[in-house]
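Pasting a structure here, questions to come.
A single protein chain has been omitted from the complex, and every remaining protein chain is retained in its original position.
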Amino acid sequence: MEEERTHEAHTIFSCACSCGQKCSFLLLPACPSKFSCLDNQMWHVGNLGKSGLRVSCLGLGTWVTFGSQISDEMAENLMAIAYENGVNLFDTAEVYASGRAEITLGNIIKKKGWRRSSFVITTKIYWGGQAETERGLSRKHIIEGLRGSLSRLQLDYVDIVFANRNDVNSPMEEIVRAMTFVINQGMAMYWGTSRWSAMEIMEAYSVARQFNLIPPVCEQAEYHYFQRDKVEVQLPELYHKIGVGAMTWSPLACGLITGKYSDGVPECSRAAMKGYQWLKERVNSEEGRRQLAKIKELHLLADRLGCTAAQLAIAWCLRSEGVSSVLLGVSTADQLLENLGALRILSQMTPQTITEIDALLGNKPHSKKELRA
Amino acid sequence: MEEERTHEAHTIFSCACSCGQKCSFLLLPACPSKFSCLDNQMWHVGNLGKSGLRVSCLGLGTWVTFGSQISDEMAENLMAIAYENGVNLFDTAEVYASGRAEITLGNIIKKKGWRRSSFVITTKIYWGGQAETERGLSRKHIIEGLRGSLSRLQLDYVDIVFANRNDVNSPMEEIVRAMTFVINQGMAMYWGTSRWSAMEIMEAYSVARQFNLIPPVCEQAEYHYFQRDKVEVQLPELYHKIGVGAMTWSPLACGLITGKYSDGVPECSRAAMKGYQWLKERVNSEEGRRQLAKIKELHLLADRLGCTAAQLAIAWCLRSEGVSSVLLGVSTADQLLENLGALRILSQMTPQTITEIDALLGNKPHSKKELRA
Amino acid sequence: MEEERTHEAHTIFSCACSCGQKCSFLLLPACPSKFSCLDNQMWHVGNLGKSGLRVSCLGLGTWVTFGSQISDEMAENLMAIAYENGVNLFDTAEVYASGRAEITLGNIIKKKGWRRSSFVITTKIYWGGQAETERGLSRKHIIEGLRGSLSRLQLDYVDIVFANRNDVNSPMEEIVRAMTFVINQGMAMYWGTSRWSAMEIMEAYSVARQFNLIPPVCEQAEYHYFQRDKVEVQLPELYHKIGVGAMTWSPLACGLITGKYSDGVPECSRAAMKGYQWLKERVNSEEGRRQLAKIKELHLLADRLGCTAAQLAIAWCLRSEGVSSVLLGVSTADQLLENLGALRILSQMTPQTITEIDALLGNKPHSKKELRA
Partner (left out) sequence: MEEERTHEAHTIFSCACSCGQKCSFLLLPACPSKFSCLDNQMWHVGNLGKSGLRVSCLGLGTWVTFGSQISDEMAENLMAIAYENGVNLFDTAEVYASGRAEITLGNIIKKKGWRRSSFVITTKIYWGGQAETERGLSRKHIIEGLRGSLSRLQLDYVDIVFANRNDVNSPMEEIVRAMTFVINQGMAMYWGTSRWSAMEIMEAYSVARQFNLIPPVCEQAEYHYFQRDKVEVQLPELYHKIGVGAMTWSPLACGLITGKYSDGVPECSRAAMKGYQWLKERVNSEEGRRQLAKIKELHLLADRLGCTAAQLAIAWCLRSEGVSSVLLGVSTADQLLENLGALRILSQMTPQTITEIDALLGNKPHSKKELRA
């Protein structure tokens, strides 16, 4: 066996934790408080849901960017920065850029020569091709789709395979059996869901228990200032009941939060891209305008806290009890470094700040009351 | 053995079905079209969810009224009118009028001497007394609470025992085991849930399957013009997946729909009663005022269809795919006869009328999309 | 404990078996060949299917007769003759004569004072009353219906409770759970099916195995010269796979076989009774006429064998591999004694005779071929 090399994390920012030990800010192997800091309310690396898998609290997504919006060189640069700063989670999907996101990701991993055991790769299956049999969550497509992904990624296995959405035309038993099959074949370590309802996740769990199959460990969900209900109300309940963790995406609401669209949709932005007409419409809607007003206030708060609006938004996501990891979508190194800086202000996500943001947003969901009335 | 008496239904309204045969309008023993009328889209007596239990599509509730708002003579009068017109479902709860609703209901049943097998009694357990151990869904309270109900009802068993709300402090396994216990003891034929979320119901089902216990057959849910989501979107999915039926209550939104509050809250109405401050506030809120405007339009539609606003509202509830039975809450014989008359206009719940009402309400929930996009 | 009295069977006919021992012809406690005679091809008392329950190969039915066509005195007389000749099986149903068949049967049993352990009582549940909830196989009706039957029979339990037909509107899980419940409550020893398809019986077995419930032991099926398929092809397969036995009825095809209708429908016959118009039509149909021609030939064969046409028909039923017991429907003592005499000619049901009858009937069903081609 070759010698196991120690991961030498490059510390850019100092750790916000008060444990007193020197450690890189994301991977904190020696932190006595189990990689969680500040009275366990924030953490840098932690377990994904109640599974044993350790993921960094920030992950790098490849949606829109890899194999499409950005060059392969930029993709490699972003991966390197992320990895060196302790990000161990990289997320993709068979449908991203028609498979090219996976190809780019796979090429970079191969080139870098990082130990396979030092990072976590996740992909998502649902839309794999034009043929009827290449879409959905049939056993055929889950298996063939994942084989295609592994081939493009040049990997023997992914760490988590997600069902990219639920397929009401495939029976839950077939889906859970197929996910269990790919895990038992060694093609994936775990499986998860993406954009499923709480009831559907519970149904998957029910079927897994009924037939002694493997239940999902994680739900990927959209989560930001303007989309809170599922992650703040439903997923914590699932976490407590069946251990499912939350990996969230779009912390900046497709850029809405950065203030990019405060004065309309610029030519070069995502909302102006082909296929993103819906985003443009959303920005220009009445609701969109109300949201932009709130974003301006959040910018003032960020100024006060000495961080950017994006950092505040990401740190705000991380403060949520059920969130295991937040996926970042960036197209430049500066954006990435800025986003990673969100960890610096985790310590400022105090109850007072949280309350202030909630008041400002005015959309705090009612959590399930536990009163016996 | 006492002689088996034939049920002599008193026919008030003629049957809306086109079978051509003379029959009472709720129980149609001779109807050749499987007791369903109008091309099987509407029905008078049907199965509760996918269970084998046959319930009339209108049931009589006892909330607020029995043992409290109305005299025992009036209660008896209402029961007699309902039973003679084919209503076979009578619903109560241990908490209604602190147990007096059950006592009144039990006394009437005993006095009338109706065959126990000819009707369905349901009660609900959660709030049974002042002591800590007399509330919630602990095994102790489910069993002790139901024993108390049976004693007050002077019955050996109820047909369905409902958990009146979920109890997040009792483990689901304990709840489902206790429900299975009371069924296996013969104290109830079935069990159901009341005001549980879809995920909680799925969890109960999951636990039942995992430990070979008995799953619930029915959810009691609020359903009327202004509360649609759960009954129209979530319960149909549960019905298709695990067979759970819907028994709905408040078809008139606590009287809001009858126009009673159109000019403010009258002294003698429910909204003026002690403990109903919330209803008064609701009526007087901005949202409440918007709803009252819509109700005025619905009155015009009812006029056009030749029925009352209450009849239209009840028939509208019955047209919903997942609804097995609608519970009526009435305090006078006239109200009851008027409500029962809703069956007369079931045949007018055509797609056109439904579309017109949806446009008027403007709150039709999106059903789950099945597109593979 | 009171002394166990020996059952003194009144031997009318000498036993056809070659075991050499003196024994009453139905109950043969000392027969060394396990109550089966003649190379195990015929038997007098045997196990019902693969269950442990021992039933006489001829049973007494109460359909049409008890509580209706015949007087209670005649019913008592028939029961006594049957019991004294070793018949230990008496079958009824909640629907027969609207419950009066059960009342008559119960009164006779009580009056006679026979030991409860010395005979087998079976009843059937499905049609129990006029109310919607008093019919079908809901849990409610199975339990309430059987309680009603036990009350009319003045018994604590029946030996087998049958589902009188399948109820496609009740889920199989509910039916099997309810049957298991009444057995666990001590209200029945076993449960069975009546007029169910092979697939439905297999489904009941499947559900019983899946949820660790009690599977059925027996199917009641119509069986005679002109109705052979189910009993000769499907039930033997079920017997071998899951142990379900066959208890058959109408060995004389409602009298058709006795020659009663050979010259038209006489005034006093069953086919002339109210509600039996279908039988009259059947007798007078083209198919009916073809069958009557065959019956004439079978009369000649009976003459040759020295028995009556009815005896031949009953013995022919008993020769079938899967048949555990044949239920007789008689209205006079002479008829009963004649029918019981069928046992005398069991020894003449040789392969040659069977072949001759098959040739004559021309409707021998193809048994499932086991060839590997």
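General observations
In order of appearance the chains are A, B and C, and numbering begins at 1 in each one.
Throughout what follows, a residue touches a chain if its C-beta (ideal position, glycine included) is under 8 Å from a C-beta of that chain, and two chains touch if they have at least 3 such contacts.
This structure is a prediction, so every number in the text was calculated from the model and none was measured.
When the missing chain is restored to the complex, the residue among A:120, A:137 or A:257 that touches it is A:137.
The hidden chain makes contact, of the residues A:46, A:61, A:99 or A:215, with A:99. Only one residue from A:46, A:148 or A:341 touches the chain missing from this view: A:148.
Of the listed residues C:116, C:209 or C:304, the one in contact with the hidden chain in the full complex is C:209.
Counting over the whole complex, subunit C has residues 127, 135-136, 167-169, 197-199, 202-203, 205-206, 209-210, 234, 237-238, 241, 368, 370, 372-373 touching the chain that is not drawn.
Looking at subunit A, the residues touching the absent chain are 98-99, 103, 128-141, 143-145, 148, 151-152, 167, 169-171, 174-175, 177, 181, 184-185, 211-212.
The rule we apply is simple: only the chains that are shown with their structure count from here on.
With contact taken as defined at the outset, there is no chain that touches subunit B as well as subunit C.
The largest tally of C-beta contacts between two chains is found for B-C. Put simply, the C-alpha centre of subunit A and that of subunit C have 68 angstrom between them. Residue numbers of subunit A whose C-beta contacts span two or more other chains: none are found.
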